[in-house]
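Of the protein chains in this complex, one is absent; all others appear in place.
Up next, chain A:
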Amino acid sequence: MSQAETVRRAPRRLWSLGLLRSEIGTTFRRWRTLALLAVLAGVPILVGVAIKIETGSRGPDGGDGGPAFISQVTNNGLFLVFTSLAVTLPFFLPMAIGVIAGDAIAGEANAGTLRYLLVAPAGRARLLFAKYATSMAFCLVGTLVVALSALVTGAALFPLGKVTLLSGTSISFGEGLLRALAIAGVVALSLLGVAALGLFISTLTNSGIAAMATTVGLLITVQILDTIPQLHAIQPYLFSHYWLSFADLLRDPVYWDQLQKNIGLQALYAVVFGSAAWARFTTRDITA
């Protein structure tokens, strides 16, 4: 292998990029992907309109019942970004990732196109990496779609202006936007664990539907496990445990503890399941 490797080294970078570009193009041109993004964009609009209608009668008062930050939305449309991310992060976003990542290998196998992909002089590891990079790109795009849609809806329906942080401190709108961008970045990073998990499952089966369903099923299971107090010993290791830590960016001063744990956990999931996917994909028989 080492001999082949050295021969291959020169064109590798170019090829990898080309493969990645073609993968991203294929994924984002699919109707399925566009529909997923449309659904993601619809959530903030739905939330925003619902809050707008509700405020007509009497503002949403108790912060206990509704999703996070919802009481702030009527004061500042920017908070719709945070509310929407808090609403979509538990299910909508990871579900969309699960569909994309779960379909990555298994979908190709299902359609009988996997072996043709492998005919291209790119090697399996690189194909796998391109697939994972595509999923990562989708994490970012999905999050940004939610955030942008929320920002536009929030700006259209509610006043903008100084942003009140969780600690009661006010910051300028520009800085608020920066924090919103940082939060979108953190949310996108939070999804890397699911993406790696989905990719691994995708290498296990030849049925795209099975891989997607398993990924989403696992996601729901993990979310349920995370709410059972008796299981608090294992909860810090569930990939969804620190998801809401993005709210810590809105504290003054920022509370980094949980954010670091979240990123570390996502990196761990990415490495473990990414390498598991690699081990599986590079050693298995491709029959379809």
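Quick note on the criterion: contacts are C-beta pairs under 8 Å (C-beta built on N, C-alpha and C of every residue); 3 or more make two chains touch, one makes a residue touch a chain; residues count from 1.
Note that contacts and distances are computed from a predicted model.
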Protein that the absent chain corresponds to, by UniProt name, given "Circularly permuted ATP-grasp type 2 domain-containing protein", "Hydrogenase 4 subunit B", "Outer membrane lipoprotein carrier protein LolA" or "2-oxoisovalerate dehydrogenase subunit beta": "Outer membrane lipoprotein carrier protein LolA"
Contact with the hidden chain (one of A:Gly123, A:Gly142 or A:Gly176): A:Gly123
Residue among A:Ser71, A:Thr134 or A:Ser240 that touches the chain left out of view: A:Ser71
Chain not shown, touching residues in chain A: 1, 4, 7-8, 61-64, 68-69, 71-72, 74-76, 86, 118-119, 121, 123-124, 161-162, 164-170, 244, 247-248, 251, 255, 257, 268, 271-273, 275-276, 278-280, 282-283, 285-286
